[in-house]
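One structure is given here, and the rest of the page talks about it.
One protein chain omitted, others in place.
Chain naming follows the written order as A, B and C, and within any one chain the residues start at number 1.
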Amino acid sequence: MLKGYTVPLSPQGKSAGTPPPPWHYSSDCIAIEYWANPDAVAALLPPGLSPDAKSAGRAFFWFLDWQFTSENDELTDPARYQYREAFILIDAVYSGKPVSYCPYIFVDNEAAIGRGWAQGYPKRHGSIFQTRTFSAPSAAAAPLAPGSRFGASVSAHGERIATARLQLETKVPDPATVFNRPTTMRRYFPQLVASRQNQPAVDELTLSLTDNLAIVDVWAGSAELSIPVVPGEDVHSLAPQRVGRGYRLGMAYSVTDLQILKNYLA
Amino acid sequence: MLKGYTVPLSPQGKSAGTPPPPWHYSSDCIAIEYWANPDAVAALLPPGLSPDAKSAGRAFFWFLDWQFTSENDELTDPARYQYREAFILIDAVYSGKPVSYCPYIFVDNEAAIGRGWAQGYPKRHGSIFQTRTFSAPSAAAAPLAPGSRFGASVSAHGERIATARLQLETKVPDPATVFNRPTTMRRYFPQLVASRQNQPAVDELTLSLTDNLAIVDVWAGSAELSIPVVPGEDVHSLAPQRVGRGYRLGMAYSVTDLQILKNYLA
Amino acid sequence: MLKGYTVPLSPQGKSAGTPPPPWHYSSDCIAIEYWANPDAVAALLPPGLSPDAKSAGRAFFWFLDWQFTSENDELTDPARYQYREAFILIDAVYSGKPVSYCPYIFVDNEAAIGRGWAQGYPKRHGSIFQTRTFSAPSAAAAPLAPGSRFGASVSAHGERIATARLQLETKVPDPATVFNRPTTMRRYFPQLVASRQNQPAVDELTLSLTDNLAIVDVWAGSAELSIPVVPGEDVHSLAPQRVGRGYRLGMAYSVTDLQILKNYLA
Partner (left out) sequence: MLKGYTVPLSPQGKSAGTPPPPWHYSSDCIAIEYWANPDAVAALLPPGLSPDAKSAGRAFFWFLDWQFTSENDELTDPARYQYREAFILIDAVYSGKPVSYCPYIFVDNEAAIGRGWAQGYPKRHGSIFQTRTFSAPSAAAAPLAPGSRFGASVSAHGERIATARLQLETKVPDPATVFNRPTTMRRYFPQLVASRQNQPAVDELTLSLTDNLAIVDVWAGSAELSIPVVPGEDVHSLAPQRVGRGYRLGMAYSVTDLQILKNYLA
């Protein structure tokens, strides 16, 4: 009997890239609200999503330091289960309701790539960093306090994809005023048989389901964001035309399920 | 119109993890023939493959330095398209014919993970190295000549999965005497919807198709191989009970197609 | 006019591996108290240090997630100035006073290597991880509370050097009861001129000076530590014969100076 939620399958199931759900996560996050070219945003939406006319190209660039665990104390093996991530969420409309859609995402950990592909996050490998808050007081501590400065960056293949800066100003009492759209994704897996290379084996519009979502310690402040031109990458099409507020927060949730909004192959 | 053979899909298609086929490869390889516990080999075979009774647990541990290109001179962007790989091939029988099956494989490049999953290679991220042959004469050059010593290793998450050593003795005039089994794999992609987490979306037994296969400069010699116990990994179940000959060779082929031997979901 | 505290020197001084002092640091730390073979501890001490007979081989294995800044908001460039570290401190006596000495240390950042060599820390490159505490509540959050479990590891060249586990039990009201020895190091830089390869250019016993030292949020608990045999490494000589308490804490300080205890070349 071979076991494994993702490959490789083995009799013991330990070698699988990721343990099976439930997946529990906690993170520190930097998120920069900004506005990209609305046409570029629209061009990235999959069938079934339409541009949000009121949003005028609004997007968030997120940087996340994650810790993961399943049911077996995986968090005590941080070399495998701790990771850093960066992604963009663009505003869209699904069935008349405002949603976010994730066109680009980078992580530095294979288990996170496997879980992401299963959900519909189009994950690639990158190198991601964000300034952290430490409790021991120092010029290097970046406390959660007015005036604290944070930076964040994501690179892939030795090219800088994006760089952000944030200076904290005020605490945000109600996170729901900022982060209030469910996230949609495109779950996609190709075929390689010569006659079917243009027909994916899996092609679905999905909705992220996050149990026990907690958003804590949200601070807002002034922000900068750059998304330079990089050969071999399209992320620059979502470069900022205007940058809004930056946020620094903690976020946790569990994943045990996924909603399929649309099966493009049906 | 969104383009991309693998995610992410984008209007320009440049951000996709890998360009679409054809995929052209050339490599330097170290392969160690060895015998593992036949029961452990049998326990890793997917439905439709049976143990090769004559093989008595025979396997090859491969280490490969790859260069990849598609149609757009990708080989001139080595930071993206050069990679290192290590995998095990175990002997098996499919429909009465001797084949190899790949239970474990590690690469250091995301594009290679995406192409691998599309084929059925159960790729995970690792750190792989092999001694190279250089043309400028030196004690460090490891020429293709009797007495030259080579080493190779694969690690994942900072744990050593396997280490090999090889000392060249003689050139092998006919590679087909050594490398003569087609490679089978299990193409597998899970679902995350709560009620279907035990029913993969894709589950197929596949056969690798390699156009223009070239195997050159094959040398054989004495070999050593260790596959230590590593927490969180099952590869040690295929640890060597006996080590045979080691080989150092060049190999090239192109991939444009895949054969589905069996759809487990049909 | 060429500038740079460490190489490379350049007219603008930006390319130097590290900015000049003052260096400000804040960190999260896991430290495991343990006892190694007293003879192995003694064998690592440089001239001028003697074994601490009362310590009977006592050592601490530290894992640290650091954030660094100098005078120019370096902490907002975390891809350069955030790093992870692991080191061993062994008990010793200098001029009749109890001190610690650092025989082995690994970091994942070149700027940290440059600063370390300037001080006397014998830094090498490694891959280091520790479980982090996150504020958003989750099974993955590892809060600072009784029962929370932490792990930590250090690897070099794809071999695991050490792995630790810690389960929090109680808060430690006075850190000085645990961490109370100044740290000594050997500052050493070799020569390559053929006749002087056995005479270093710099060889000093140094004492770390830490301004504004802050140790906060110290928790103690039960601990595990393993330091396996690794080919090409000597760290295993300090493997634990007995493991004591584990600690999780925050630590910050600034470095602006160094004390030379002894110049071995004078």
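Simple rule for what comes next: a contact is a pair of C-beta atoms (placed from the backbone, for glycine too) under 8 Å apart; a residue touches a chain by one contact, two chains touch by 3 or more.
Since we're looking at a predicted model, the values are computed, not measured.
Of C:S50, C:S95, C:Q191 or C:N212, it is C:Q191 that touches the chain left out of the display. The residue from B:A53, B:A145, B:A194 or B:V216 that touches the chain not shown here is B:V216. In the full complex, the hidden chain is touched by chain C at residues 2, 5-15, 17, 20-21, 43-44, 46, 77, 79-80, 103-105, 109-110, 113, 117-119, 122-125, 157-158, 186, 188-194, 197, 201-202, 231-235, 237, 255-260. Although one chain is not displayed, chain B still touches it through residues 24-28, 65, 67-69, 73, 75-79, 82, 127, 129-132, 134-142, 149-153, 155, 165, 212, 214-217, 250-254.
Where chain A meets the omitted chain, the residues involved are 127, 129, 153-155, 157-160.
In the analysis below, only the chains that are shown with their structure count from here on.
The two copies, chain A and chain B, are related by a rotation of 180°, based on C-alpha atoms and rounded to the nearest 5.
Separating the centre of chain A from that of chain C, both taken as means of CA atoms, is a distance of 34 Å. Residue positions of chain C touching 2 or more other chains: 127, 129, 153, 155.
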